[in-house]
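Notes follow once the structure below has been shown.
All protein chains but one are shown in place.
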Amino acid sequence: MTERADGRALDQLRDVRFTRGWLSQAEGSVLVEFGETRVLVAASVTEGVPRWRKGSGLGWVTSEYAMLPRATNTRTDRESIKGRVGGRTQEISRLIGRSLRAVIDYKALGENTIVLDCDVLQADGGTRTASITGAYVALADAVSWLRDRRLLAGEPLTGSVAAVSVGIVGGTPMLDLCYTEDSAADTDMNVVMSGGGDFIELQGTAEQAPFDRDTLNALLDLGAAGCATLTELQAAALR
Amino acid sequence: MTERADGRALDQLRDVRFTRGWLSQAEGSVLVEFGETRVLVAASVTEGVPRWRKGSGLGWVTSEYAMLPRATNTRTDRESIKGRVGGRTQEISRLIGRSLRAVIDYKALGENTIVLDCDVLQADGGTRTASITGAYVALADAVSWLRDRRLLAGEPLTGSVAAVSVGIVGGTPMLDLCYTEDSAADTDMNVVMSGGGDFIELQGTAEQAPFDRDTLNALLDLGAAGCATLTELQAAALR
Amino acid sequence: MTERADGRALDQLRDVRFTRGWLSQAEGSVLVEFGETRVLVAASVTEGVPRWRKGSGLGWVTSEYAMLPRATNTRTDRESIKGRVGGRTQEISRLIGRSLRAVIDYKALGENTIVLDCDVLQADGGTRTASITGAYVALADAVSWLRDRRLLAGEPLTGSVAAVSVGIVGGTPMLDLCYTEDSAADTDMNVVMSGGGDFIELQGTAEQAPFDRDTLNALLDLGAAGCATLTELQAAALR
Amino acid sequence: MTERADGRALDQLRDVRFTRGWLSQAEGSVLVEFGETRVLVAASVTEGVPRWRKGSGLGWVTSEYAMLPRATNTRTDRESIKGRVGGRTQEISRLIGRSLRAVIDYKALGENTIVLDCDVLQADGGTRTASITGAYVALADAVSWLRDRRLLAGEPLTGSVAAVSVGIVGGTPMLDLCYTEDSAADTDMNVVMSGGGDFIELQGTAEQAPFDRDTLNALLDLGAAGCATLTELQAAALR
Amino acid sequence: MTERADGRALDQLRDVRFTRGWLSQAEGSVLVEFGETRVLVAASVTEGVPRWRKGSGLGWVTSEYAMLPRATNTRTDRESIKGRVGGRTQEISRLIGRSLRAVIDYKALGENTIVLDCDVLQADGGTRTASITGAYVALADAVSWLRDRRLLAGEPLTGSVAAVSVGIVGGTPMLDLCYTEDSAADTDMNVVMSGGGDFIELQGTAEQAPFDRDTLNALLDLGAAGCATLTELQAAALR
Partner (left out) sequence: MTERADGRALDQLRDVRFTRGWLSQAEGSVLVEFGETRVLVAASVTEGVPRWRKGSGLGWVTSEYAMLPRATNTRTDRESIKGRVGGRTQEISRLIGRSLRAVIDYKALGENTIVLDCDVLQADGGTRTASITGAYVALADAVSWLRDRRLLAGEPLTGSVAAVSVGIVGGTPMLDLCYTEDSAADTDMNVVMSGGGDFIELQGTAEQAPFDRDTLNALLDLGAAGCATLTELQAAALR
């Protein structure tokens, strides 16, 4: 049986912690931690929507993901100084936004915009899935903030969202890969699921060698179980 | 039973055509067409590899995807003039590069670089999967070009790659969505597979509502069959 | 007597072909070929004009020129990725727009804008003059499209435009230089003329040594004859 | 007598906290808090120096300052997405770097570079002075890291650095302005001092009306006392 | 006693010249010279104010500073070509704008904007203080231009502004440093004062070693005397 670097079982999440209200000025905020991975999520509410959506009566939710230069093991140059946002950053920002929009009823949100800023303070694998999982909590708090001020046209959250990474490392499927596991993975998959257990987004990549249907099924089973646990932890944090 | 706009069966590809050697100067080139979708792929070989890879004895394969401004139904502004490459463009470029690198033996390629430029001349849905499918053909020609000049250290192609889109439209799973089908899809998935029938990349997105495991399986079945047909068409084109 | 690489007479054009309607969605489009030089021109019509022209009752015509990375013998980096449009690209875009505006009656066009995208798919010399010559054909088709929909205030085309390059190679004046001739030219001139035989734009450059008035006159004679032939070919293509 | 918003005395600092080692991978790091202002400072050590300094035997210290988008009361757009770093950001980055270089012996540092990233997680006034004060602590830890690995040519720290803001609010000089005080200030001054009580940098601005020499002296007295206290707190944190 | 390179006394300014009306089209303009340092200042008046200030009844004054590429001893690359404005340029532009706004009554100016362009044609130290000193003269002319056309709501100039650099060179405090003195300075300070003798902006930097309060006082004395002389020269030029 494969031993994991930190002694976890193959189907075991790292310690997951949500610290709500980490920022005093944001309408919603959470410091989410998956082991050593630490992401600060701020949900900013503004009245109104982007120009292309004005007068539609519909709201909007979007996200921006970024990493601090020393979130990583060696320092990375700032994208602000390079003057352009890299492909990886944009790809993850789009994924987070898409994932959360899947549980939003735009009509109930009314013409309000919620921006979810996910800034990785420390990275140890799974920063995009931690961001999605934390962003749901910050989003729920921002929605409560709107509800308290009677600024909603209904209940905009149609469900919850959680996400986790799974992968094949040394031939063995595992849940919630840390950085060293992720670097060594043959196959890497990000699973984004609704609280009801359906798929919102699925991204699998053969890093080393193509994978067959059985392997895919094993990864999907692990991911589904991990998302179910995260859904419970989110609910507990939001109580 | 659902009727498709162009009368195709649910599991039927559009007309797929490969015109090899469309460019006279490139080491490999193909004009690939999936119905009205037309992508010009050029494979450019250069001796040497990027700086971070020098002296490793290993080759490199990368890709850049772009659309002409009037490939689409209404004109889109040029990214060169906006001064930045959009998130969608970067995401697709990265996907194409990753997909083709999955069938490359870097050592056999030697310190050579192959760049695959996929320029969409006309877009009618499925431009990224058409790009991948066409890029394999151009890549194979570029590898032949190297082989003819005895510039290889072995056989760099470990397999073939084909890709197709599948989706749920009006509740029905379908293969190879054209633009109008794609716009109306509840769920959209891109399936990239090896000639041997294994998965290289899998990207599924719930555009309207989360989807369950059975739906996922139906889509995977369609995608696998479509890729198998494309693999045969590629082989025929390369003969 | 000087022999040309491809056996042409000194005052002979390369094979010139216009394939109209190459794109199915553009209001006007043409694949124009001057020998191996191949440019895809799309004419896009939009209602309305740029902000600085609003309410004037006048229309607008503009152009953007670009090259695919592997249009050339060795691959060129994309300007979208460099994040800036080079001087040569901007200079040619401005030249094409200016040349076509010379035959436009803005009042008759009404407050409509036509953008001419000239994308070089393959380059073998004379890409700017091929672009202008092809753009006239696409423009004429876009004007027909507007006429058919009764969106014009009159007849906006006051004439036709054709362009060709001429140069002194090895001391001999020649018409329609291909890339190898262009690279070896002492003097290079682009001649843009109206269908009526007047000058619209004239750009001559002493690449190696200053040239005298007699040489200039010889080049102008060649250019005028070439443009006259192109005018006939355009008319034939548009019938 | 003027009452301050938070009940502090006019010459009283806010609660100042240093949490060393907030990041597990950086050679030095500190979360520094001045009341609600929270800055995460990471000190990154790399072997070698910028090109213009190579072979000199001298080290280099530099800094980059930035704010998370929701550090402020309303969300600010990211500079990475705007594609350019604003004047205020660059000005503060330069100030921090200059201030810390004032206590560095480049020769003793050897050809090593230390980059101090100061990222404001939450802003409530005085972010630049909190950054400098915290950066000294992170710098000291990074120097210890180098010392422990015997990578120094001597003792590079020739002293300590602390900084604080002072200002005239409603006619009254005060120490360590929070955001609401800063916004209302007639005059605003940033005082950067060495542990020995000398000036390293002094920046005073008449926001509303020019100020006279007596006012300047009152502000300098307050700033000197504040820096002296901060120097003690830094020493305590580093023990 | 220290001898200065050009024989000046320690408290002596270089030759200062103001050539008003150097540009024929600008509402105010001056070529200001401090010895070999030559700055062309243009004051441009436009009706209206930036968007964020519209309808307030208040005017606006701002500044942009730049250097010609060969203003310096060796050629510097253009910021337009690098595609980004450097930190130093932005910092100085902000300083000049802030300094002049200190003597503007926005209400009396009415909803007019004055932009002060300070372009350094030749640099020999003190370009930012020469810019401020010259900009006041151009500003006064632009205000006269507005007054002559009865476009003011009152008298917008509440005072005059002059600026000079002071520093410690070889242990000795000196006024108005030229480039070679500036390069050798231990401490460098820019003093911006109102015509009434109060401070508008103060920026002191310990280039080599921290400086004490007595040194600061000596520098302030020199700077105040220099600004007083410049105020007289400005008044003479404006008569």
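In this document, chain identifiers A, B, C, D and E correspond to the written order of the chains, with residue numbering beginning at 1 in each.
Definition applied: a residue touches a chain if its C-beta (ideal position, glycine included) is under 8 Å from a C-beta of that chain, and two chains touch if they have at least 3 such contacts.
This is a predicted model, so every value here is computed, not measured.
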Can you list the shown chains that the hidden chain touches? C, E
Among C:Leu109, C:Met193 or C:Leu230, single out the residue that touches the unshown chain. C:Met193
Would you write out the residues of subunit E that touch the absent chain, in ascending order? 23-26, 29, 36, 40, 42, 44, 46, 64, 66, 68-75, 78-81, 83-85, 89, 115, 117, 119, 121-122
Contact with the hidden chain only, please: which subunit C residues? 84-88, 90-91, 93-94, 98, 102, 159, 189, 193-194, 196-206, 209-213, 216, 220
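As a working rule, only the chains that are shown with their structure count from here on.
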Based on mean C-alpha positions, I'd like to know which chain lies farthest from subunit D. C
Per-chain C-alpha centres versus the global one: which chain is nearest? A
How big is the gap, in whole Å, between where the Cα atoms of subunit A centre and where those of subunit D centre? 33
Distance in whole angstrom between the CA centres of subunit C and subunit D is 59
Residues of subunit E that touch at least two other chains are 83-84
If every chain is a node and every touching pair an edge, decide which shape results: line, ring, star, complete or other. line
